[in-house]
Every structure is written in structure tokens, then in C-alpha cells.
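In this view, the complex is presented without one of its protein chains, the others remaining in place.
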Amino acid sequence: MTRTAKNEPPGVVWLGTPHFPVAARTAVGDPQLRENLRRATTTIRSRRLAAVGELDDWEDLRTAGAAVKRAALRHLDTHLLRLEESVERAGGTVHWAADAAEANRIVTELVRATGEREVVKVKSMATQEIGLNEALSAAGITAYETDLAELIVQLADDRPSHILVPAIHKNRTEIRELFTTTMGQWGRPAPENLTADPAALAEAARLHLRERFLRARVAVSGANFACADTGTVVVVESEGNGRMCLTLPETLITVMGIEKVLPTFADLDVFLQLLPRSATGERMNPYTSMWTGTHDGDGPRDFHLVLLDNGRTATLRDTVGRQALACIRCSACLNVCPVYERTGGHAYGSPYPGPIGAVLTPQLAGIEHAPSLPFASTLCGACYDACPVKIDIPEVLLHLRARAVESKRGPLPSPEALVMKAAATTLASPRALAWAQRAAALGGRVLARRGVLRRLPGPLARWSASRDTAAPPRETFRAWWRRTHRRPGQ
Amino acid sequence: MRIALFVTCLCDTLYPQTGKAVVALLERLGHRVDFPRAQTCCGQMHFNTGYRPEALPLVRGFADAFAGYDAVVTPSASCAGMVREHHRTLAVQYGEPELAAAVDRLAPRVHELSEFLVDVLGVTDVGAYFPHRVTYHPTCHSLRMLRTGDRPLRLLRAVRGIELVELPEAESCCGFGGTFALKNAEVSAAMLADKVRQVSASRADVLCAADSSCLLHIGGGLSRLRTGIGTRHLAEILAATEGAER
């Protein structure tokens, strides 16, 4: 294993934030944030349901998507080598990056070789994950985000909080204010008398970025899919900033996680149906670009594909956890997650928030860097039902919880481990259980007032902060049965 | 048919009336119910919190306690789900093929109450009488793990005197999640607050569900906010009859 050393820094950016429960506490206490999130997730949930409900073979599509992705992962090396060959045959260059640092180094050197000091960027989760913008900045290269939400996040010096709608935590008033005060520092200022109407805000972004697109000579993108048989790379988007970046500059650098490879171009028939409907609830997103190497007289003359590992092979090693690599980044699981809806994305401490983040981040970064994330779920199962490639997120969460507990076991058990051990001992025998029940009933009745426990001791105080608990009854079921059903043989 | 009641550690300790209701209901329907005294807990808390080695003896204990019964009925979707979905995982993970085989024999015979009534006994009208305004919260594990669908509602609709009212956003999680309620107490409380608001908006007098754990949580919130709305496990409503109505 490559990333088990405790001291090794995680290859996933900004895991320095507090553990989930602490970060979530802050988020839950922010009423504006909760209102923004509630409105947004409610809207997108109903839109997704409508788009999915239109297709009577939706469940078959999910099954097919899951099967293709899982099979592709089982032969990942074969498909990657084939992809490399296809891309190079079509005029592209393929690079392999074992971790974030290497990927950042490769991209930085490629940009330097062009002599440029600026790049335009298409929204990309992989480059968020490796902290590419920061690495480029350290090398004196400015990366301009061109997706509207990423622009908002960049102008605000903020972090994305959603895979698809990174500025979901901000409302229109906040964005208007941000554009008015900061756009001028980055380029063309916002129009005077800018209103908070989303159409006006989008227009401001269009004007702000247009000159940048026309000037750009290097672009950096991610990839939604790459087809091994043809070398075709696919970017799915809405605004046209992707098309600008993928066609206008002379050099295109695409950073792609190795798990994104599909065996064949024909496999897109499933994913181009699954992704838009799951992501934005549209039958099809406004723009999808596909390119194969370089195309004479059309688009970039140089195309570089950087294949990124950064914890993916470690994830692949885990036969239960590897299914998380099937993720197509639609964010349907975020939108249906009751925990995400209350906390937003920042609490998850990585570019991958929500249920998928809770299973992906600990695997990519190493469980020791994110031990609280697998517990950031009630296991309600809504994510599994929504996932277009049927990732059994609850199953992986449970699996990672066990790994998190095992990784913490040492000569000195934690207070939680002691409680769990004591509970296990008690529950292991009916006699011990009955004894503990009598003790609890006694203690409960001592603490109760009018049959209700309003404040519980120790860690249970967190429970009783917002809930009453009925005092334990005088007679347990077990005792009642014993008293009333004295039959032999039981 | 030899029927065993798996009462669950929670009902055993805190909600004996739920277990008694299952017994009364099944006896009223003409069945004899046993309570194997060796039973304790399905191990869900340990398993869901990541303490798998600690859960394993509980899996063994469950298989021993209930071997030999034709059906095991439990008033908990969550515990039935634990047995059916995860006991095998544990037996296999810890290399116990005999236990895995025992689980495979037993798990399909473990039924959540509404499944047992509708699918095994084939009844939806159990002859209950419950003259109250009731709203039903489908717990996550009955909805998305066991997929009990509308079975509980079909049973409730057949109850005489009942006024069933709709729960807004019924399918959203109440925020209990076992140790989640302690580990992420604020998020849990925020989810609970929304659920309590929806239950209040339903204008019901009684909230019904098929899991005592969720009722413990939501009921605790309803009581703390003095909403005056009580909670009843599905079994208790189905067991209620005219004259015996509390």
C-alpha cells in the first residue's frame, strides 16, 4: 500500500478542516446557508425525479451503467493502456501521475513549455482534488476558472460546496455583492447597477470572461469519460465555457482520474442518458464536447492527457470500497442526502462532499486522514436509490466505519471502544442483559421526573439536549414474559 | 407454524408494550408465539458503528436462539434488515462458513411485522380498532432496506375508527441513525426539528412507525416541544381493539 503512513500528507486538498461533526455544527447553525441548501436541493430533487420518470427503462440503464463501470474497473490496466495507445495514435500525448504532486508538476511544466503565464480552466473535480490552481499559482501561473459557479467560488476565495453546483451555498444577493466588489480585481469589472437577477449575473460573467477566452492560449480541463477503443475524451457541460476552453486555445491539458476510462465509445449510450438526468434533471445538458487526440485545423494543436492515480489504485485494492470508483460525479446522492441538505459541502472537508465524498475521500486520502466521514450519515439509503451506477454507498460506509475503528484500535482503547465492549459483553448473554436492564430501570427512575428523562448523564447529554426520553418501565418484556408465560422448553 | 418473536433489545428494555402488542395481535389471529429467552440483540449498533468483531458473537447468539423456528417476527424493520442483509457479511468476513450457512437458513424466515402479516399470513385487516387521527412515518430501513412498500399503510387503512392523515415529506429521514444521533448530534437535531415540524403540520394526534428506535427519537422531540402528539408503534395500533383501547 502506498498511503498508509500516518505522516504522509493526503493527496486530496484541504483536509485540514475540523472533523465532520465540528464543521457540521457550524454549518447547521447558519440559517441562511440552510435555507439556500434546502431550496436548492428541493428544486433539483423534483427535477431529477421528473427526468428519470420519463424513461421506462431507467432501472435497466442503471444496471447497465453499474455493470459497465464495474467491469471496466476489473480490467483497468488493460483499458488504460488501450486508451494511451488510442490517444497517441490520434495525436495526443499521455502522461501518468502517481499522485497529486506529480500531476501538478506535469501540468506546470507543460504550461511553462508554452511560455504562457495564464490558463483558462473548465470545471474539473480532479484538479480541485489535487490543488492544481494553488500549485500553478506557486509557479507564477494564474488559473482562471470559467464555470460560473467556480468563478463565484474563485472570486470569493471560497471553496466549492457541491460537485455540480459549487456555489450552491451562496444566494443571488451574496453573488451580486461579490461580483460588484471583486470582478474588477480579476479583469473586466461588473456592469454598473448590476441587479441580483440570475440572468443579469450570468451576463456579467459572460462579459467578464469573454476577453479571457479570446486571449487564452492554454486550457486545463477534466474529463467525464474517456473511451479506450477510440481515445475519445468527453466533457459534459452547460454554459459553453467548456467549449471555449476545449476549442480556442492552442494547448489543451486534460487531467483525468484513471477510473474514468470506459472500454468503448459505444458505452456512452448508457452514460449520456444516465448523467444529465441524474445531475441536472435535464434530458440532455446543453453542451457535450467529444474530441479524439487533435483535429487538423480545429481546436488545440497540442493535447495532453494526464492520467491521475492519487489514491485510486489503493481504493481499487479494497474489493468492497472499489465500487466508489464507478462514480460519474452526477451529485444526485448529494441532492437527496438529508445530512448534506443540513450541512452543505464544506463540512466534508474535501472537494467531494455528500455521501459519495464520505466514501471516496477516506479511500483516496487514507482513512486515517478522514476517519469521521464514514460516520457522516444516518444510513437512510436515499443515496443508493438515486445513484445512476448503483454504488451501494451505505454498504461502503459501513465497511469504512469498520476500517476506521480498526485503524484506531491500540493498546489503550478509546472511551467509545470501552462502551462498545461493555455493551457487547452485556448483550452476549440474556442473563447479563436482564441484569443491566434492571440497573438501567433503577437509574432511569431515579433520574426521571413524571416518567420523563429530560437530562441524561455523560455522552447521552447530547441526546437529551433536544429529546425527552421516557423512563424505563418497571418491567421489561423479558420479565413480563417470564412472569406470564411459564412454559417449559424456552 | 412455529413462530418466534424477536422483540429487539430496545423494545425489551424500553417499550415492552410493543412486544406485548405483537404477541396479542398474533394470538388474536390464531397463532401461538414463542419468546426464545436466549435472544438478546441483533448486533446492529455494533455493526453500524464499525465494531464488527464485537457484533459477531451477537450474530452467533441470534442464529442459536432462533434456529428451529419456521418464522421469526420482529417489530423492527431495522433489526430485520440487519439480520437479513448483514449477518451473512459478518459470518463470511470472519471465516465462519457454518455460521454463514446457519444465517442463510434463518435469514429468509425473519420478517418485519408488516411483512409477516401481509406476505406470510396474508391478512391486511387484523380486526383492530383505533379511533384516533394517525400519521405514518415510513422509516428508512422499512422503506429502502426491506422495501416494505405500502404494507404498513394497507394494514393501517383497514383499522376501524382510524383517521389516517398524510405526513408531508414522509420519506425523508428523521435523523436518528443510531450512534449518528450522538456523533453528529447537531445534524441529527436539525433533521429531527424538520420531522417534528412535518408531524405537527399533519395535524395528527398520533405518530406511527414500524421502528421503535425512530419513534424514540421523534417522540423525544415531540415531547420536548410539548406538541401533545403521541407515538405508537404499528404493532400497538394493530393490536388495539374496541374495549381494550387504552
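For clarity, chains are labelled A and B in written order, and residue numbers in each chain start from 1.
The definition used in the following text is that contacts are C-beta pairs under 8 Å (C-beta built on N, C-alpha and C of every residue); 3 or more make two chains touch, one makes a residue touch a chain.
Keep this in mind: contacts and distances are computed from a predicted model.
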item: Protein name (UniProt record) of the chain left out of view, among "Lactate utilization protein C", "ABC transporter permease subunit", "Cytochrome o ubiquinol oxidase subunit IV" or "Transketolase"; value: "Lactate utilization protein C"
item: Visible chains that the absent chain touches, using the contact criterion stated earlier; value: A
item: Chain not shown: contacting residue from A:Val52, A:Leu110, A:Ile130 or A:Leu316; value: A:Leu316
item: Option touching the unshown chain, where A:Gln273, A:Gln437 or A:Thr476 are the choices; value: A:Gln273
item: Residue in contact with the excluded chain [from A:His19, A:Arg70 or A:Arg188]; value: A:Arg70
item: Residue, one of A:Val111, A:Ala143, A:Ile168 or A:Leu373, that touches the chain absent here; value: A:Ile168
item: Residue of A:Ala143, A:Met183 or A:Leu201 in touch with the missing chain, whole complex considered; value: A:Leu201
item: Omitted-chain contact residue, chosen from A:Asp158, A:Glu177 or A:Glu282; value: A:Glu282
item: Contact footprint on subunit A, counting only the chain that is left out; value: 2, 36, 39-40, 43-44, 56-57, 60-61, 63-64, 66-68, 70-71, 74-81, 90, 96-98, 102, 146-149, 152, 165-168, 171-172, 175, 198-199, 201-203, 205-206, 209-210, 213-214, 227, 230, 232, 238-241, 243-244, 246-248, 258, 263, 265-266, 268-270, 272-273, 280, 282-292, 295, 297-299, 307, 309, 313-314, 316-317, 319, 322
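Keep in mind that, in the parts below, only the chains that are shown with their structure count from here on.
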item: Centre distance in Å when subunit A and subunit B are each reduced to the mean of their C-alpha atoms; value: 32
item: Complex contact set, residues of subunit A against subunit B; value: 20-21, 24-25, 28-29, 34, 338-339, 342-343, 372, 374-382, 384-385, 398, 401-406, 416-417, 420-421, 423-424, 427-430, 433, 437, 440-441, 452, 454, 459-460, 462-463, 465-470, 472-473, 475-478, 480-482, 485, 490
item: Subunit B - residues contacting subunit A, complex; value: 7, 9, 11-17, 19-20, 34-41, 43, 45-52, 54-55, 57-58, 61, 86, 140-141, 143-145, 171-173, 175-193, 216-217, 219-221, 223-224
